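To start, the structure itself, in C-alpha cells.
All protein chains but one are shown in place.
Showing chain A:
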Amino acid sequence: MASSCSQALRHHVCKSNRILRVYLQKSWPNRSFVLSSAADQPAVSSPEEIVIPRKKTWSKEAVLQALASTVNRDPTASDYRLQDDPYLTPKTSSEFKLFSLSQESGKNAAKYFINTYPKYFQKDYAQPHIPCLMPETLEAQIEEVSEAALIERIQMRKVKAAVDLYDQLLQAGTSVSLDVTNQLLDLICFYGDSDPAQENVPEQRNEETEDIQDEPQAKKGRAPKANDLLKATWKENNNAERIFALLSEPNPHSYSALIRGMVKYGAYSKAFSIYTDLLNNRLKADVHTFNALITAAPEVKEKYNEKWELIVDLLKQMAEQKVKPNLLTLNTVLKALRRCGTLGKSQAFPVISEMKALSIEPSLASYNHLLAIFYKPGAPIQGQTDILQEVMNEVSGKSFTPQDPDDAQFFITALRICLDTKDMEQAYRVHELLGVGENWRLLGNDFQQNIYHARFFSLLCMMENIDVVLKWYRDLVPSVYYPSSNVMRDLLQALDTDNRLDLIPQIWKDIKQLGHGNRQKLVEELLTLMAREKHNQEVQESLAECALDIKKMYDAGDRGKVMLSWTATSLSDLTSVLLAAQRRQDAWEMLKLFKAHNRVPSEELLNKFLTCIKDSGDVDQAVELVQITAGFCLPETPKLIQRVQQEFELSEQQKNILSDLELQTFNSD
C-alpha cells in the first residue's frame, strides 16, 4: 500500500516537474520583458502582468455626498429650508409662498446692495479669499477704445455699449478679430439687440397672493417668460444683421449666432434664408444651427407632412455635412413632432431609435415629448395606455441628470396621463422613479411640485381605499405638499366612499391648519357629510365637538379674512349634528342663529329637534320651539303644534299659548 502510494507520489512529482519545465520554457520569453514580476511570482503562477489599480480621485463633495445620502426625508418635519425659525415655519400654501418669496427677495436685496455700493464691501474677511462673496463689478473698467474694452463689455453683457464701441473701433479703422465679432454677434442675437433686464434691479411684480390652485391651466409660473418673448421680436436690419453684413468672411459661428437669434426672436423664415446663404458660401452649419432650424421648421410650414419633410430634410443635411446630432437635436425633433398631428405618432419611435443608434440616450424631456405626442390633453384616450407603460418600462430604475430645460415637465405629464387614464399602477411607478438617484431634482420648482403632488393625491383619493390614501396623506401633507381645498374635497369624498366619516374631526383640524377653514364650499360639504348619517355615541360626540369648532370659524371674523356666511343647509346640518350628539343647549343656540341670519329651518330639522326635546322632557322648550316655528310662518307649524299637544304634558298656560299660535297660523293661512 505504502509503496504504491509513494510510487504514485513519485510519478506525480515527476509529472508535475515535467509540466513545470515545459511551463518555464514557455514563459521564458515573457520573463525577459517582465523581469520583476516574474521574479516575484513563483514560477507556477501565470505570467500575467500586474494591473495596478488606477488612483481613485474623489470629488471634493464626496464626503458630504456620502453623509447626505444617509439622511432620509422625515415626513413629520417641514422642508429643510423652512426650518430656520419654528415660529415662521409655514403651515399653509400661501404662507409657504410668502416664506419662499421673502427668502429669495432677501437674498436678492442683499446682492443688489453689494453690487450697487461695492465700495462699502471691499473688506475681505475670508481667508482664503472667497470670490463669490465679493461685489461684482458692474461698471466697465477700460475706458479707451480698444478690442479689450469691447471684450469686457461683451462679458458684462452690455449690448448697447458693446455695439457702440464696435462702431467706434471700425470708424477708427482698427479691425476687430473674427472671434470677438462673433462673440459680439452672439451677445446681440441672444438678447435680441436690446440690453438685458438687470437681474438685481428690484422688479415691480404684481404679487399673486391667492393660493396656487392645481388647475393645470394656471401657468402663472410661465407667464412672465412668455410675455418677454412676445415683447421682443427680431427687428428688420437690427445691429446683428448690420454687423453681420459688415463681415467680409463670416464663419459658421457667425451664421450660427445669427440663425439662433432669429429663431429665438421669431424670424423663422429669415433664419432659413440665412441658412441658404450659408450653404451658398459652401460652409457647414454646426449642430446648434440645425437645432435652431428644426425648432423653426414647424413654424414655416402649414401642413403636417410638409413640416415633417422639412425636418427630415434638415436631418439629412446634417448627415451630409457630417454633423453629429446631440440630445437637444433629438428633443427638438420630438418637440416639433408634437405639432405634426398624427405623423408624430408614427415617427416618434423611429426618431428615438435613430438617436439610440447614435448612442444618444434620451433624457426625460424626450420621454415627455413622446407622451405629449401620444396623449394630447383633452383628447379621448383610447388604446394608448400601453405607451405610458412602455415609457415607464424604459425609464424605471434609471437615474437622470438634467440635460434639457424640458426635463422637468416629465413627471407632471406622466401623472397627468395617469390621472386621465386612472392608472394607479403607473402612477406608483412614476412616483417610484422620482425617488431614484437625483431624479427628485427633475420634479421642477415649487409650482410644478405642487401640481405633481395634487395630481398624485387626487388619483389616490379616486382609486385607492382610504387606508392607503391616509398613509400617503400622512406622508405627504404637510411636509412636502399643501393640498388645496379641491384636493381636500377629494379626500372627503374618499372618506365618504369608504365609510370612514369618523375621521372627519381629524381632517377638519388639518383643513383648519392648511388655511381652508374659510372655504365655504369645503366647509358645507364637510357639514353635510357629518350630518348625513347617524353614528355611534363616541363618534357622534367627536363630530359635535368638531361642529362647534366649525361654528367658531363662522363666528370669528378675523380681520381681512373672508368670512363664511351661514346658509340654511349649513345651519341645519350643524344643528342636526349637535342634536344627534344630544347637545340640546348648543343646538338651541344654533336655532336662534336661523332667525339672526334670516334663514328658515326645514321641517325635518324641527321635527328632529322636537324629538330630542321630548327625550329630555323639557316642555317649556318645546313650546318655545313651536313659537319660533310660528315666527318663521312655516306651513308645518300646525303639525308641530299638534305633536306638542299630543306628546307633552302641558300646563294651562302653555296650552293657551299653543291654541293662540294655532289660531294665528290658521288666520295667516
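The rule is short, and it goes like this: contacts are C-beta pairs under 8 Å (C-beta built on N, C-alpha and C of every residue); 3 or more make two chains touch, one makes a residue touch a chain; residues count from 1.
Keep this in mind: contacts and distances are computed from a predicted model.
J.: Write down which listed name, "Phosphatidylinositol glycan anchor biosynthesis class U protein", "Small ribosomal subunit protein mS31", "Superoxide dismutase" or "MICOS complex subunit MIC10", is the UniProt protein name of the chain that is not shown.
T.: "Small ribosomal subunit protein mS31"
J.: Quick one: say which of A:Ser102, A:Asn305, A:Ser353 or A:Gln506 touches the chain that got left out.
T.: Counting the whole complex, the residue in contact with the absent chain is A:Ser353.
J.: For the chain left out of this view, which of A:Lys91, A:Lys111, A:Lys235 or A:Lys284 touches it?
T.: Of all options in A:Lys91, A:Lys111, A:Lys235 or A:Lys284, contact with the hidden chain holds for A:Lys284.
J.: Among A:Pro135, A:Pro402, A:Gly437 or A:Pro638, single out the residue that touches the unshown chain.
T.: Checking the options A:Pro135, A:Pro402, A:Gly437 or A:Pro638, the one contacting the hidden chain is A:Pro402.
J.: Consider the whole complex, including the chain that is not shown, and state which of A:Arg54, A:Arg282, A:Lys322 or A:Lys534 touches that chain.
T.: Hidden-chain contact among the options goes to A:Lys322.
J.: With the missing chain put back, one of A:Ile50, A:Leu88, A:Ala109 or A:Leu133 would touch it. Which one?
T.: A:Leu133
J.: Quickly run down the residues of chain A that touch the omitted chain.
T.: Where chain A meets the chain not shown: residues 58-65, 67-68, 71, 73, 79-81, 130-133, 157, 179, 183, 186-187, 190, 252-253, 260, 284, 286-288, 312, 315-316, 318-319, 322-325, 347, 349-354, 356-359, 387, 390, 393-394, 402-408, 440-445, 449.
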